[in-house]
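Yeah, one chain of the complex is gone here, protein chain that is, but the others are all in their spots.
Here the chain labels run A, B and C in written order, and each chain numbers its own residues starting at 1.
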Amino acid sequence: MNDTTHAMPVTTGRTGVWIFGARGSLATTVVAGAAAVAAGLAPAEGCAAELPDFRAAGLPPVDALVFGGHDVVGTALVEKAGRLVDGGVLPASLLPHVREALTTADREIRDGLPDGGAEPQARAAERLTADIAAFRERHGLARVVAVNLASTEPLPAADPAHASLDALEQALETRADVLPASSLYAYAAFRAGCAYVNFTPSAGACLPALEELARVTGLPHAGRDGKTGETLVKSALAPMFRQRALKVRSWSGSNLLGGGDGATLADPAAARSKTDSKQRSLEETLGHPVEGVVHIDNVPDMGEWKTAWNHISFEGFLGVRMTLQFTWQGCDSALAAPLVLDLARFAALAHARGEAGALPSLGFYFKSPVGSTEHNLTRQYEALRAWAVRPDAAPAVPR
Amino acid sequence: MNDTTHAMPVTTGRTGVWIFGARGSLATTVVAGAAAVAAGLAPAEGCAAELPDFRAAGLPPVDALVFGGHDVVGTALVEKAGRLVDGGVLPASLLPHVREALTTADREIRDGLPDGGAEPQARAAERLTADIAAFRERHGLARVVAVNLASTEPLPAADPAHASLDALEQALETRADVLPASSLYAYAAFRAGCAYVNFTPSAGACLPALEELARVTGLPHAGRDGKTGETLVKSALAPMFRQRALKVRSWSGSNLLGGGDGATLADPAAARSKTDSKQRSLEETLGHPVEGVVHIDNVPDMGEWKTAWNHISFEGFLGVRMTLQFTWQGCDSALAAPLVLDLARFAALAHARGEAGALPSLGFYFKSPVGSTEHNLTRQYEALRAWAVRPDAAPAVPR
Amino acid sequence: MNDTTHAMPVTTGRTGVWIFGARGSLATTVVAGAAAVAAGLAPAEGCAAELPDFRAAGLPPVDALVFGGHDVVGTALVEKAGRLVDGGVLPASLLPHVREALTTADREIRDGLPDGGAEPQARAAERLTADIAAFRERHGLARVVAVNLASTEPLPAADPAHASLDALEQALETRADVLPASSLYAYAAFRAGCAYVNFTPSAGACLPALEELARVTGLPHAGRDGKTGETLVKSALAPMFRQRALKVRSWSGSNLLGGGDGATLADPAAARSKTDSKQRSLEETLGHPVEGVVHIDNVPDMGEWKTAWNHISFEGFLGVRMTLQFTWQGCDSALAAPLVLDLARFAALAHARGEAGALPSLGFYFKSPVGSTEHNLTRQYEALRAWAVRPDAAPAVPR
Partner (left out) sequence: MNDTTHAMPVTTGRTGVWIFGARGSLATTVVAGAAAVAAGLAPAEGCAAELPDFRAAGLPPVDALVFGGHDVVGTALVEKAGRLVDGGVLPASLLPHVREALTTADREIRDGLPDGGAEPQARAAERLTADIAAFRERHGLARVVAVNLASTEPLPAADPAHASLDALEQALETRADVLPASSLYAYAAFRAGCAYVNFTPSAGACLPALEELARVTGLPHAGRDGKTGETLVKSALAPMFRQRALKVRSWSGSNLLGGGDGATLADPAAARSKTDSKQRSLEETLGHPVEGVVHIDNVPDMGEWKTAWNHISFEGFLGVRMTLQFTWQGCDSALAAPLVLDLARFAALAHARGEAGALPSLGFYFKSPVGSTEHNLTRQYEALRAWAVRPDAAPAVPR
């Protein structure tokens, strides 16, 4: 880490946001939305960081964010944005005003990790790291936060090379398949001195070797799996049953979604990492195992929209059985994009403060928060607020 | 207050629970359920007071509660319980085991306030007060908590006699219509030295003159309008929108219910006090007014069951419109009865500690908590816990 | 009737569609949609008349319809269409292509009936009749169908002048308040030799005097209250319970809608004519009275969209209680517009065939079908088909 030349307080200077999966629907919504919000063309709805509670936190403002990233596809962001207009995610009237921001970000996107490469992964990691460092230098950024928005991967098989940083680096020199893409991206991010956020259920930084790397480089990271819809509602509702001593007997869910996410999750292995994450957080909240099945189905007709139905059967006084059902109809990219902006800004704060390792205080945003088993949304919110505005957190020596 | 002869700690001695509306569905479920729980025949589901969080609070146990009350109807509790079995509220197998407890409680029920009496209310109040005091003496109770479960009344018109205790007592001497029944019951409860809980939306103790009486007699009270179903879910969900900076555009609800409650609320004036209470708590939670309509409909076919459908339209990033709907299917008496038991026990605790006036810490249980505008269920739960187990709360001189 | 100069078969010549309420959301969608369909820019989804079953009926094609009408407001149709684009009813890409059709129709709109006029209604009727006749002459139309799309009115009080044509015409000469606007429009339509369709729950032609007028002038009419959403679903579902001998115990509904319709129906008297119509058709289908409440609420936030929730409690074998709930989320104008086009075309067919009086075969389209108590949607569809394609229906002497 040689960031010490950036002696500005956290709110000064510009913050880079380096996105893995930079040409996806979500990344496009993030870039277009940030431009719209910065220009005052749209309210920052969905951005908790803009609430009065966080005014004293010294977060970098949205208009101080600079975007770049890696991707394996070549679709121009402007073209992608056009599809989002058709899908009802971006208002048509906004497109002309954010076209320039999209084109600018487009120029900052580099080739990501192709499937099934044959060269040792150490080489690939060097290239990725250099891309990010060059981005920081090119724009004179105070710091860069790397955010994983790439397609959900199956969870990796156990591998001794994941157990320690030493073992990992030896394996990377010779093998082409040590890490899943999400983890190789995380490796490159840390090597480039970035804070790292994993918005997907993929492994990312959640391997012992990478957690070790975060600690030794003194870098913060947060994750995993953005809590945008069904699980968000669950984390608001499940505590109610526990606090009221109502026994949940079964909790089942059906998720219908289209778009790229729907197609990815039609792969049962990828879906497994997502449904596991959903059910685990529920059981951690309720404090006991609970019957029920969660499905995630690809229904291309749904486009960018997602409908989730949940059926909860519970038992009250004298064993009387009752039910609660809910139906959530949301636009995933519109729900996720403000969270990505929030996370980039909070991770930048942690980076400026010199915090290293997992950031449990950002659990508010995740289905499987690293470093925490708290899923009660209100407690997560209050933990976030307490952390963000704590008086002793201002870095004595800015990094 | 001359309760100082009751020098036992709160968990010793027996606590009287004096119910206004003692022959209703809810009161019957309370008495039958307390007997079943005390006998170990049913788990205390729905009783938050039984959670590990409250073990250190020193609450009176369920088997130390003794029931009595006032009512204007004469139906035997055992007969009423039979109807609750038919309605799916009480398990048929339980009835033989709680018959004796119902008969015992039946003998402790006195005539309530008839509609349209002509005598000065001071006379009626004396009779009610004497009934309660005799109950306490007869059973050698450590204390009595009075709980209002009577039918919902229209809110009273403004009356100068409600403004101060002096004005009230003068008016009671001469008029037969100074106070609505719920408030005259509350007056008698305080005069008898009881803690008072208002589980209905009726006025009860929420008049300046009665609040003054509570303070001068040094007695605690809590209310108003038990949060059992739709509003419970709202108080879990509404904070989510605020914490996530999602703008709620409209929130509408439809409640279908039968039973006595359904018939009472078919009277628009009575329903008004209930729907007002529902919508107010929502707006206090969200922090801004919100469009929408709440209906409460009497559908006799529903019997003891209630179905509530809520439709929430909200706006996220870039103004994208989304919706959440929920359907709650609950049995009102089964939901409310454990709350009544909890409240009786927590109010007994406050009484033992010598707390006087409104108990905002019991807001967890109410749609319109007296002394509080906090509606976030998790915060209410934590406030309750903090209050219940606070180390300095043990009464230096037991009352 | 002196239409005998129009000796063309029904599919030749152009058909006028004269709309009462010609500047409303629905009328605008009808005009814009007809233009889009005629130009091949949009499929005719929602138009049953385009199904193969009706190919042999000899209906006038959509591109042979010419639009005009009466209204009391002056908003240009193009401006109104812009609002429908914002509301998600019209695709933005369509607007440039239908602009001309909207402007053309705009020129054919004349002043409607102002509220509270003071002149005898016979004078107003003459003006309206002349407007319609001039429209037919100006465009050399084979025939004109008048369609009522104006705001829902309260049902009129009983009036002896409604009992016969003679009584009506005497009263019209002297009074300014004999008929509600919808009925005066219907009177003018018949006097101008038009077929008449009432798409609203207002009285329209459903008064004995007007039914007599239809018969003596030999003109067909159909109505009442377009079956577009909740009631459509009911008419598909309710027969299921009857056919399966399942006893419906209660059927309740909650309708949330914005737009002009929502505001109109916030007037309880207007809403009454709508909710009565909804509940009556249900009871006629089930064959017995049924508990339950129907609400129609104005929630401006909903814009052009409507959400209806229905809760149905029913009883099966051995008295077991079960429920069915549905939630319908539809865009009213998009649902109603194709029905209006269908009705105009089917009414033109009846006019060409010389049919006079109520057309029960069009009951498929209505909540309160005139001349029929059949509400089973499949039976209504088959009755419509049988009527439309019956071999003996071709007029021997074209009118």
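As a working rule, a contact is a pair of C-beta atoms (placed from the backbone, for glycine too) under 8 Å apart; a residue touches a chain by one contact, two chains touch by 3 or more.
Since we're looking at a predicted model, the values are computed, not measured.
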Selected from C:C47, C:A125, C:L172 or C:L257 as touching the chain missing from the view: C:C47
Touching residue (missing chain; options C:A334, C:A348, C:L362 or C:A388): C:A334
Listed residues C:L90, C:I132 or C:L149, member touching the removed chain: C:L90
Where the missing chain touches chain C, by residue: 29, 33, 36, 42-48, 50-51, 88-91, 94, 232-233, 236-237, 239-240, 243-247, 315-320, 322-331, 334-335, 337-338, 364, 376-379, 381
Contacts of chain A with the absent chain, listed as residue ranges: 249-250, 252, 254, 256, 291-293, 295, 297, 299-302, 307, 309, 311, 313, 323, 325, 327, 329
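The rule we apply is simple: only the chains that are shown with their structure count from here on.
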Chain whose average C-alpha position is farthest from chain B's own: C
Whole-Å separation of chain centres (CA-atom averages), chain B against chain C: 51
Chain A residues counted as touching two or more neighbouring chains: 327
